[in-house]
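Take a look at the structure set out below.
With one protein chain held back, the other chains of the complex are shown just where they sit.
Labels A and B are assigned to the chains in the order they are written; within every chain, residues are numbered from 1.
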Amino acid sequence: MSDQTQTDTGLPGKFMQQMVSLDYRVLASPLQQRFDAGMRAGRITGHKCPVCSRVYVPPKGYCPLDTVATTEEHEVDVGDEGIVTSFTVLTPIQYRGQRERQPYALASLLLDGASSTVGQQRIAGPIEDVRTGMRVRAAWKPEAERTAEVSAMAQWGIGKAIEHWEPTGDPDAARDHYAEHIL
Amino acid sequence: MRDVAVVAFAQSPSRPEVETTETQMLFPIITEAIEQSGIERRDIGFWVSGSCDYLAGAPFAFVSNLEATGAWPPIPESHVEMDGAWALYEAYTRLQHGDVDTALVFCSGLSSRSDLRETLAVQLDPYYLMPLWPDHISLAALQARAFLDHNGATERDMAEVAARSLRSAKDNPNAQVSGDHTAEELLGADYLVEPLRPHDCPPVSDAAAAVVLAVGDRARAVCSRPAWIRGIDTRTDPHSPGVRDLAVSPSTRLAGEKAGVHSGPVEVAELAAPFTHQELIVREALGLGDDVEINPSGGALAANPIMVSGLIRIGEAFRQINERGRNRVIAHATSGPCLQQNLVCVLEGE
Partner (left out) sequence: MFYFWAVAEAAVESGFTLEFPYKRSLGPVVGAFLGGLYERRIVGVRTAEGRVICPPFEYDPDTGDATGELVDLPETGTVHEWAWVSRPLRKHPLDRPFAWALVQIDGADTRMLHAVDAGDRGRIARGVRVKVRWADETRGHITDIACFEPVG
């Protein structure tokens, strides 16, 4: 990061280096804890809005469109199979802290029975095969490995109880089936 | 200028740790404010929020928080990385344009998610201050030293502020700390950072709040006794604590003058001073005498949700007018190290 000195300041570089580091706590809300417990048991759950019937996975505790609160009483199971609605292939830049070495595909998935997509899901298999409309199925971690920490829903994710998603080989879904659920 | 009034106010109880997500914490508060206002959600003309992503370390958290508004069809909204009091200032200004008559202001913060004594250092001058990581308590202590040395006030005067605040907070179910303590008892504690003791400092609080504003006859139609904003102003002093006299607050004095604090008698003042000596500095800057009731809510010493404390003062001022029959109340909000920025709002009943 050292450029040659610019003026007569005599400094070793043009910039002041500063590492700003802050520690944060993340609390799993009661809603998240319940979702996590479901994931450890091999269940993907959502909340169904009593007004519009949309199913949010993971559950938010409310419907953002109808602004009604949702609770356990609105809990439903969704399938662990679904459709790739969007995807990207990441070429891992080797920045400090990067753990990936090879390109990999992450996808948004519309799970069977859900109205919202789950994002950032890893797709196994040849990257060139990944396409929108492709049907995939969850490859769950063995039950013994689905610890509380691993299942924990990180921010918008669904946790790590599912290792990755594999193509099922079924015919692709028609676009109008998922067109309103891309992201 | 169009007449703008506060017509509704909702807040969540300030707690040391709220375990839901920030959006879940906000959700019922926005709904409550809307229901209280009698205005349809779809009729709100402008939405604006105040929050700080740094508090919970969640970049763009304020975008997720929009889910609590029901933003479909799309809504016109704005955000300030400030206390909700400044979001209200923006809403007040927006309403002056004449094309919309209502606005909803909301704010939230989960201070519990980090150590504020580190996190708040990140708001400081990155060259001369932040690299030393001076925490907000230490900076406040420097200001307290200036105040004690130059004003003739004492640590007992500061303790009296705390005792009064905690006693008043007993009547406020939304306050976080409250109780009966004498100044003597409080002065028996060890210093946290001399000359500040724990009672001189605010609690760490998680909370959310929302206010609804309406213009003229719209306000009269929906609210039995609106709190009219007769003046509102915000000023800032230089950021560096080394270039100004910390014993006084020129920005508060000027904001108070511009807002017209003394255009009439002041019955109650809700001051968002999170440190005891800061309340005394602000009172002096605003020229508030002993006849003014200060912080019946308990103020920021009883509950201090960062990004929300200032809007709560405005909301509490509204309640003094709307529920308690007061006629003229002022509210104050502050931001930045050592009272760097100050907002003053004058509210009146009709």
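FYI, contacts are C-beta pairs under 8 Å (C-beta built on N, C-alpha and C of every residue); 3 or more make two chains touch, one makes a residue touch a chain.
Since we're looking at a predicted model, the values are computed, not measured.
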Contacts of the hidden chain among displayed chains: A, B
Residue of A:28, A:49, A:63 or A:162 touching the missing chain in the full complex: A:28
Residue among B:3, B:32, B:77 or B:135 touching the omitted chain: B:135
Missing-chain contacts mapped onto chain B: 57, 117-118, 121, 126-129, 131-135, 138-139, 141-146, 149, 190-191, 193-196, 238, 240-244, 246
Chain A residues touching the omitted chain (full complex): 1, 6-28, 33, 36, 96-97, 147-149, 151-152, 154
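Keep in mind that, in the parts below, only the chains that are shown with their structure count from here on.
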Centre distance in Å when chain A and chain B are each reduced to the mean of their C-alpha atoms: 36
Residue ranges of chain A touching chain B (in the complex, touch as defined): 16, 18, 20, 22-27, 29-32, 60-62, 64-67, 69, 155
Contact set on chain B toward chain A in their complex: 17, 19-21, 23-24, 27-28, 31, 41, 54, 56-58, 67-72, 112-115, 118-119, 122, 126-127, 130-131
